[in-house]
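A protein chain is absent from this complex, but the other protein chains hold their places.
Up next, chain A:
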Amino acid sequence: MGCGSSTPGRDSRQFGRDNSENGGGQDAKNLRVKLVLLGDSGVGKSCIVLRFVRGQFDPTSKVTVGASFLSQTIALQDSTTVKFEIWDTAGQERYAALAPLYYRGAAVAVVVYDITSPESFSKAQYWVKELQKHGSPEIVLALVGNKADLHEKREVAVQDGIDYAEKNGMFFIETSAKTADNINELFEEIAKRLPRPSAS
(Lines give C-alpha, C1' and ligand atoms only; values in the text may rest on other atoms or scores of the structure.)
Protein backbone atom coordinates (compact mmCIF):
# COMPACT_ATOMS: atom_id res chain seq x y z
CA MET A 1 0.00 0.00 0.00
CA GLY A 2 1.04 3.58 0.07
CA CYS A 3 1.79 6.50 -2.06
CA GLY A 4 3.23 4.55 -4.94
CA SER A 5 0.68 5.04 -7.62
CA SER A 6 -0.22 8.54 -6.64
CA THR A 7 3.31 9.76 -7.14
CA PRO A 8 4.73 8.46 -10.37
CA GLY A 9 7.82 10.24 -11.57
CA ARG A 10 8.99 11.04 -8.08
CA ASP A 11 12.20 12.98 -8.14
CA SER A 12 15.52 11.80 -6.91
CA ARG A 13 15.17 13.31 -3.47
CA GLN A 14 12.60 10.72 -2.72
CA PHE A 15 13.60 8.15 -0.17
CA GLY A 16 12.00 4.81 0.19
CA ARG A 17 8.35 4.28 -0.33
CA ASP A 18 5.85 4.21 2.40
CA ASN A 19 7.71 3.98 5.64
CA SER A 20 4.75 3.03 7.67
CA GLU A 21 4.79 -0.73 7.26
CA ASN A 22 4.90 -0.71 11.02
CA GLY A 23 1.14 -0.52 11.02
CA GLY A 24 0.91 3.17 10.28
CA GLY A 25 1.68 4.11 13.86
CA GLN A 26 3.81 7.12 14.57
CA ASP A 27 7.26 6.61 15.84
CA ALA A 28 9.85 9.22 16.57
CA LYS A 29 11.86 8.35 13.48
CA ASN A 30 9.12 8.11 10.91
CA LEU A 31 6.47 10.73 11.07
CA ARG A 32 3.35 10.79 9.03
CA VAL A 33 1.48 14.06 8.80
CA LYS A 34 -1.63 15.31 7.17
CA LEU A 35 -1.08 18.65 5.45
CA VAL A 36 -3.69 20.83 3.80
CA LEU A 37 -3.09 23.65 1.33
CA LEU A 38 -5.57 26.50 1.39
CA GLY A 39 -5.82 29.77 -0.45
CA ASP A 40 -7.48 31.52 -3.30
CA SER A 41 -7.91 29.78 -6.61
CA GLY A 42 -4.96 30.47 -8.91
CA VAL A 43 -2.29 31.33 -6.34
CA GLY A 44 -0.26 28.24 -7.22
CA LYS A 45 -1.17 25.63 -4.62
CA SER A 46 -1.27 22.77 -7.11
CA CYS A 47 1.98 23.91 -8.68
CA ILE A 48 3.69 23.99 -5.29
CA VAL A 49 2.56 20.45 -4.55
CA LEU A 50 3.52 19.12 -7.95
CA ARG A 51 6.90 20.80 -7.71
CA PHE A 52 7.45 19.24 -4.30
CA VAL A 53 6.10 15.77 -5.10
CA ARG A 54 7.11 15.32 -8.72
CA GLY A 55 9.73 17.98 -9.31
CA GLN A 56 7.67 19.37 -12.18
CA PHE A 57 6.15 22.67 -13.14
CA ASP A 58 3.40 22.76 -15.72
CA PRO A 59 2.49 26.34 -16.60
CA THR A 60 -0.83 25.38 -18.19
CA SER A 61 -3.38 26.01 -15.54
CA LYS A 62 -5.43 23.01 -14.46
CA VAL A 63 -8.11 24.09 -12.11
CA THR A 64 -8.38 21.76 -9.15
CA VAL A 65 -11.83 20.39 -8.46
CA GLY A 66 -12.67 19.05 -5.05
CA ALA A 67 -9.31 18.15 -3.60
CA SER A 68 -6.34 16.17 -4.82
CA PHE A 69 -4.43 13.87 -2.57
CA LEU A 70 -0.69 13.38 -2.98
CA SER A 71 2.05 12.19 -0.71
CA GLN A 72 5.75 12.69 -0.44
CA THR A 73 8.33 11.57 2.06
CA ILE A 74 11.40 13.55 2.97
CA ALA A 75 14.41 12.66 5.05
CA LEU A 76 15.76 15.15 7.55
CA GLN A 77 19.36 15.62 8.66
CA ASP A 78 18.72 13.82 11.93
CA SER A 79 17.77 10.75 9.84
CA THR A 80 14.11 10.98 10.65
CA THR A 81 11.66 10.79 7.77
CA VAL A 82 8.44 12.67 7.38
CA LYS A 83 5.72 11.46 5.10
CA PHE A 84 3.45 14.30 4.05
CA GLU A 85 -0.07 13.34 3.08
CA ILE A 86 -1.11 16.42 1.21
CA TRP A 87 -4.60 17.72 0.50
CA ASP A 88 -4.49 20.20 -2.33
CA THR A 89 -7.86 21.93 -2.15
CA ALA A 90 -9.74 23.74 -4.86
CA GLY A 91 -10.12 27.14 -3.26
CA GLN A 92 -13.31 27.83 -5.18
CA GLU A 93 -16.14 29.49 -3.46
CA ARG A 94 -18.57 26.60 -3.83
CA TYR A 95 -16.30 24.40 -1.75
CA ALA A 96 -15.67 26.92 1.01
CA ALA A 97 -18.27 25.27 3.20
CA LEU A 98 -16.64 21.91 2.58
CA ALA A 99 -13.13 23.00 3.51
CA PRO A 100 -13.40 21.50 7.02
CA LEU A 101 -13.64 18.16 5.25
CA TYR A 102 -10.02 18.57 4.27
CA TYR A 103 -8.50 20.54 7.13
CA ARG A 104 -10.18 18.55 9.87
CA GLY A 105 -7.48 16.56 11.58
CA ALA A 106 -4.69 18.21 9.61
CA ALA A 107 -1.43 18.64 11.52
CA VAL A 108 -0.23 21.30 9.11
CA ALA A 109 -2.01 23.96 7.11
CA VAL A 110 -0.18 25.86 4.42
CA VAL A 111 -2.00 29.05 3.49
CA VAL A 112 -0.88 30.36 0.12
CA TYR A 113 -1.24 33.73 -1.56
CA ASP A 114 0.15 35.22 -4.75
CA ILE A 115 2.57 38.11 -4.16
CA THR A 116 1.15 39.88 -7.22
CA SER A 117 -2.41 39.80 -5.84
CA PRO A 118 -3.47 41.74 -2.74
CA GLU A 119 -6.90 40.07 -2.95
CA SER A 120 -5.28 36.70 -2.53
CA PHE A 121 -3.44 38.07 0.52
CA SER A 122 -6.76 39.07 2.10
CA LYS A 123 -8.15 35.68 1.24
CA ALA A 124 -5.17 34.10 2.96
CA GLN A 125 -6.01 36.06 6.10
CA TYR A 126 -9.56 34.77 5.92
CA TRP A 127 -8.23 31.21 5.86
CA VAL A 128 -5.91 31.85 8.78
CA LYS A 129 -8.84 33.09 10.85
CA GLU A 130 -10.95 30.13 9.80
CA LEU A 131 -8.19 27.73 10.84
CA GLN A 132 -7.67 29.48 14.14
CA LYS A 133 -11.36 29.11 14.84
CA HIS A 134 -11.99 25.61 13.56
CA GLY A 135 -8.67 23.87 13.00
CA SER A 136 -7.05 21.64 15.55
CA PRO A 137 -5.40 23.76 18.29
CA GLU A 138 -1.91 22.32 17.76
CA ILE A 139 -1.99 22.86 14.02
CA VAL A 140 1.27 24.11 12.49
CA LEU A 141 0.48 27.09 10.27
CA ALA A 142 2.59 28.28 7.38
CA LEU A 143 2.01 31.39 5.32
CA VAL A 144 3.39 31.22 1.80
CA GLY A 145 3.78 34.07 -0.67
CA ASN A 146 4.06 32.28 -3.99
CA LYS A 147 5.11 33.44 -7.48
CA ALA A 148 8.15 35.16 -6.01
CA ASP A 149 9.68 35.01 -9.49
CA LEU A 150 7.22 37.70 -10.55
CA HIS A 151 8.92 40.30 -8.36
CA GLU A 152 8.49 43.06 -10.94
CA LYS A 153 4.73 42.66 -10.53
CA ARG A 154 4.84 42.38 -6.76
CA GLU A 155 1.93 44.01 -4.96
CA VAL A 156 2.26 42.47 -1.52
CA ALA A 157 5.39 43.61 0.30
CA VAL A 158 7.54 40.92 1.90
CA GLN A 159 7.28 42.80 5.16
CA ASP A 160 3.47 42.55 5.11
CA GLY A 161 3.75 38.80 4.92
CA ILE A 162 6.37 38.65 7.66
CA ASP A 163 4.34 40.91 9.95
CA TYR A 164 1.10 39.07 9.50
CA ALA A 165 2.75 35.70 10.02
CA GLU A 166 4.52 36.86 13.14
CA LYS A 167 1.34 38.24 14.66
CA ASN A 168 -0.36 34.92 14.12
CA GLY A 169 2.45 32.64 15.15
CA MET A 170 2.98 31.30 11.67
CA PHE A 171 6.00 30.28 9.74
CA PHE A 172 6.49 32.50 6.67
CA ILE A 173 8.27 31.95 3.38
CA GLU A 174 8.13 33.22 -0.18
CA THR A 175 8.34 30.58 -2.88
CA SER A 176 8.27 30.09 -6.59
CA ALA A 177 6.81 26.87 -7.91
CA LYS A 178 8.06 27.96 -11.31
CA THR A 179 11.73 28.21 -10.42
CA ALA A 180 11.50 25.75 -7.48
CA ASP A 181 12.83 28.46 -5.21
CA ASN A 182 12.22 27.66 -1.53
CA ILE A 183 9.81 24.80 -2.26
CA ASN A 184 11.85 22.12 -0.52
CA GLU A 185 12.79 24.60 2.17
CA LEU A 186 9.11 25.16 2.87
CA PHE A 187 8.46 21.51 3.56
CA GLU A 188 11.72 20.97 5.42
CA GLU A 189 10.97 23.90 7.71
CA ILE A 190 7.51 22.53 8.35
CA ALA A 191 8.97 19.13 9.11
CA LYS A 192 11.32 20.66 11.69
CA ARG A 193 8.47 22.42 13.42
CA LEU A 194 6.31 19.37 13.85
CA PRO A 195 5.70 18.29 17.39
CA ARG A 196 7.63 15.06 17.86
CA PRO A 197 6.08 12.13 19.64
CA SER A 198 8.24 11.45 22.66
CA ALA A 199 10.75 8.73 21.82
CA SER A 200 10.00 5.45 23.48
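Here are some notes:
The definition used in the following text is that contacts are C-beta pairs under 8 Å (C-beta built on N, C-alpha and C of every residue); 3 or more make two chains touch, one makes a residue touch a chain; residues count from 1.
Just so it is clear, contacts and distances are computed from a predicted model.
Not shown: a single chain whose UniProt protein name, out of "GTP-binding protein", "DNA-directed RNA polymerase III subunit RPC3", "RING-type E3 ubiquitin transferase" or "Vacuolar fusion protein MON1 homolog", is "Vacuolar fusion protein MON1 homolog".
Touch with the chain that is not drawn comes from one residue among A:46, A:146 or A:175, which is A:46.
When the omitted chain is restored, the residue from A:62, A:153 or A:196 that touches it is A:62.
Although one chain is hidden here, its contacts on chain A can still be listed: residues 1, 5-7, 41, 46, 50, 62-70, 88, 90, 92-95, 98, 101, 104.
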